[in-house]
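Could you have a look at this structure, given as structure tokens, before my questions?
The complex appears here without one of its protein chains, the remainder shown in place.
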Amino acid sequence: MAEILIRNGFVIDPTRNINGDVADIAIKDGKIVESVGASAKVIDATGKTVMAGGVDVHAHVAGPKVNVGRLMRPEDKLHKSPHAQKNYRMESGFSIPSTFKTGYDYARMGYAFVMEAAMPPLHAPHVHEEIHDTPIIDQAALPVFANNWFVFEYLRNGEIENAAAYIAWLLKATKGYGIKVVNPGGTAAWAWGLNCLTLNDPVPYFDITPAEIITGLMKTNEYLGLPHSMHIHQNDLGNPGNYEITLESLRLAEGVAAKNNFGRDTVMHSTHIQFHSYGGDSWGTFESRAREVMDYVNKQKNISIDLGCVTLDETTTMTADGPFEHHITNLNHLKWANTDVEVETAAGVVPYVYDKNIKVSGIQWAIGLEMGLYAADPMRTFITTDHPNAGPFTRYPRIIKWLMSKQAREETLASFKHTDKVIDATNIHSMDRELSLFEIAQMTRAGPAKALGLSGMFGGLSVGMDASVGIFDLNVNDMPSDPEAIEKAFARACWFIKSGEIIVKDGDIVSHGNKRTIWVKPNVAENPQVIRDIEDKFLKDYSVGSDTYQVRDYLAPNPYVIEFDVEA
Amino acid sequence: MPKWITQVGCPYCGASCDDLEVLVSDDGKRVLETRNACAIGNEIFHHAQSPSRPKLPRMRQPDGSMKEVSYDEAIDYTAKTLLAAKKPLIYGFGSTNCEGMSAVARVAEKGGAVLDNCASICHGPSFLAIFDNGYPSCTLGEAKNRADVVVFWGCNPMHAHPRHTSRYSIFPRGTFTAKGQMTRTIICVDPRETDTAKLADHHLMVKQGHDYDLFDAFRTVLRGHDIPDEVAGIPKKTILDAAKVMKNARFVMIFFGMGCTHTDGRNHNVDIAISLTRDLNAHTKASIMAMRGHYNIAGPGQVWSWQFGFPYCIDLSKGTHAHMNPGETSSIDLAMRGEIDCFVNVGTDAGAHFPIRAVEQLKKHPFITVDPNICMASEISDLHIPVRVVGVEEPGVVYRMDNVPIQFKKVVDGPEGVPSDEELFDRVYERMCELTETEPIWLLAKDHAKAATNAEQ
Partner (left out) sequence: MTKKIVLNMITQRSIEEGVAMEKGKTTPEYFKACSIVEMNPEDMKKLGIWKNTSVRVTSEVGSVIVTAKEPTQFCPPGLAHIRQGVWANQVVPPRTQSTGTPQYSGFPVTIEPAIDERVKTALELVQGSVGLWKGGN
């Protein structure tokens, strides 16, 4: 691979506490190096910002429910894409872009890694087929575990070791990355049309509660020493007054210590926290509880969160929280897709319009941003839209603009139909904080990389790290007075280099790159009981064979496997 | 020693059974015996061995006869014909794997073709209904484990999906349906007393073509309103009884088929079926599923949705973006309007399954068939290219009727020199690139070691 030298840029690298120093970055064989030879390709970054490639901790970009969204919504195509370009595949879709567009759009924004946030294990081959067709970006996928019958049975009996052996088997079978929890217990209840709306609602037939599932999976995660912490979408998402149950779930992490060899300090990642930080007892009294939730997150050092910011778009909601999607379709009366998945999970999909003219949409928008602005530790607070739930990932540059500019926030606030009501129900209007580029780099690069246990690879520009580097048209010493320029700069990188290869030049894609599928393979001691249980469930409860189920190697043709032995 | 291979997928109907066992000869070339398959599945594994199977492409000669040609020649002809056409139509995919569908998609994009699949003439109306009303569904294991009321509406699995009733819907003992058939109440809605209807506790012999009325009556009753004494040929009391059964169920599973999509009302019948399912969810848990015909006909809907955003009727002829508008960009309508100037039939038999008037229209222009076997389409084609049989000689991912991906195996070697659909279309693509002096795109991702995925795994 060619050598590259990025010269004279303002380097922002929170992992080394470098904040806008003018420096050169040398690249060789896909890695950052000390120096390169005279024949290296030189990229002049004078007057521009240089950051590591972006790391998205949570987005729904590949797999069955994303594809249900694409299939079900021909009206989402919208022709917004750059139209077909010579030597590139056709692009399509706005809130649920095609796989090709997904890869291209992340690359245009300078992102190197994206975590598919919810993989139904039974559909793992589908997830990998889509990942395979998503160019450029490195990807991993989190299998969902919190409504899985094996997990219920092991945790109910306090058998952490068996739960760990099963999870290790499943990560290998599905080429998964870690432990995802979605509406613990509630999604299993949904198979009978029910839900678990508190942490103590027992799951029908399984004699276990959401609190026990969360605690058990957190312990199992640390028993295995996985790179990422348990990653949770909590119970009672999206309902007025849910901040209390959110705090209650977060408290379950108290006293749990991270145990792993990947540099991770956290034991719980609480995702799209915006949807879980609501006050009031009805849509009429709906209000922000961002401060209460963030006060807790700020002081509880073993938790990380991502925002799930509402972007005020027409989008598509999709989640393994099956009962929630049923609730949404009953609210907005739009089309509803649902897929209950035997033994494991469920998913629902409903289109949604976050309308500036609707008070609740405005309040949701404010809450997401407030949480970012209240963050005391940007290394534990990450920017997401829970793509596409609160808005498409292509709006990250807009969220960065709002977080960096009070002026931009005020302009948006003023454009609402119910500006005053939104101001009354939130704190956004009184918040003056404007995040720095350094903090943005923490929230989109160094922070998520660390929480994912990937800080040796992504999120920084130290020698030896993966050479994924974005160059943005922003002068640290002369930041634009017009906030729109910030959004524009992050929407289209001047240059993006992914694992040592030039992918984007002047905002345009110039290569399909060298994408990888990252998955985790913890080796545990052979566990005959778990092997028997697996055989048994496939015979009795599943509709497919255990052999059919396991993802073939060729479906992930460029694997990067994180393999390690679990010490019992 | 001959060897039994287990957990083999069956490449016929949408039940996509993956529990077949196949006894393969010592040399790995012949299927000796199968277990667990139904009559049709069994036939597939044995027919693949037929000595009459073509092993080389055949090109039609001026005198009307067919002459064997090399694969290179066939690939060259296909590439040139696709490039020369203004609006080629590539149609089929009832029997190929997703790898093949992906390869064809690349060819279609390059050639500015219309890409369509058998759903166009089967469950296309179901897609239209899904676009409007969504799809509250589940995997087949859910039906097996939970459904205590199963409705078959305009579908006849005893004939079209022979093991569906024993694996998923009527007979199996599931987690919460431990007594199998005894746990379940079966409702069948069909204008004939089909073999499925004979198994039902309630057969509603609807007046043919009046499905919408009857769905409407169910919705009305469930909302507590009165209905006329007879609707769609069914007496009020029968409707009230069946509605009560559904309402009191713990889990209602509605399967529907061509009886809804092939007749008057088409998508509207499915639309209201979905509405009924939504309504039922106010009372209990209810799910609905299209009885997809072929073992991987859900596949193109998946692959092309993630690649282009649409499941079928995809017009790529604009070159800049994909366009879908069934009625306009659907195979039969395009054919009848005479818009198609090259037809490629892949893994299906349009010659037998299209209305003959549409076949006549298509036959006015170059007509190419890609299929392992002699079929009606191959026998009127200008070129027939044989390929390996997926699920027998070629592994790959297929999507079952519930959109669950099933990884099919290969059990025997294909005839020597005969490529898979994927290999064939990749070569067509590369030839198209050569002819247009352009770079192949995104072939890199396919540098995969597929050879590793064989029966040994």
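Going in written order, the chains are labelled A and B, and every chain counts its residues from 1.
By definition in this document, contacts are C-beta pairs under 8 Å (C-beta built on N, C-alpha and C of every residue); 3 or more make two chains touch, one makes a residue touch a chain.
Nothing here was measured: the structure is a model prediction, and the numbers come from that model.
*Asks:* Checking the contacts here: which visible chains does the omitted one touch?
*Replies:* The omitted chain makes contact with B across the full complex.
*Asks:* Who touches the missing chain here, B:222, B:240, B:374 or B:433?
*Replies:* B:374
*Asks:* Just one of B:57, B:124 or B:347 touches the chain that is missing; which is it?
*Replies:* B:124
*Asks:* Hey, which of B:97, B:261, B:307 or B:420 is the one touching the hidden chain?
*Replies:* B:261
*Asks:* In the full complex, which of B:1, B:39 or B:182 touches the chain missing from this view?
*Replies:* B:39
*Asks:* Among B:331, B:345 or B:407, which one touches the chain that has been omitted from the display?
*Replies:* Within the whole complex, the residue contacting the unshown chain is B:331.
*Asks:* Pick out the residues on chain B that sit against the missing chain.
*Replies:* 12-13, 39-40, 43-44, 47, 50, 52, 64, 120-122, 124-125, 128, 156, 158-160, 162, 191-195, 197, 205, 208-209, 258-259, 261-264, 266-267, 293, 312-313, 326-327, 330-333, 335-336, 349, 351-360, 363, 373-376, 379-380
What we mean here is this: only the chains that are shown with their structure count from here on.
*Asks:* If we count contacts the way the header does, which residues on chain A are in touch with chain B in the complex?
*Replies:* So the residues of chain A in touch with chain B come to 62, 64, 66-68, 70-74, 76-77, 79, 81, 83-84, 86-93, 96, 98-100, 122-126, 129-130, 132-133, 135, 191-193, 205, 326, 329, 334-343, 346, 349-350, 512, 515, 540-548, 551-555, 557.
*Asks:* What does chain B use to touch chain A in their complex?
*Replies:* So the residues of chain B in touch with chain A come to 6-7, 9, 18-19, 98, 102, 109, 127, 130-142, 144-146, 167-168, 174-176, 250-251, 278, 281, 284-285, 287, 301-303, 305-311, 316, 319-322, 324, 395, 397, 399, 403-407, 438-439, 441-442, 444-450, 452-453, 457.
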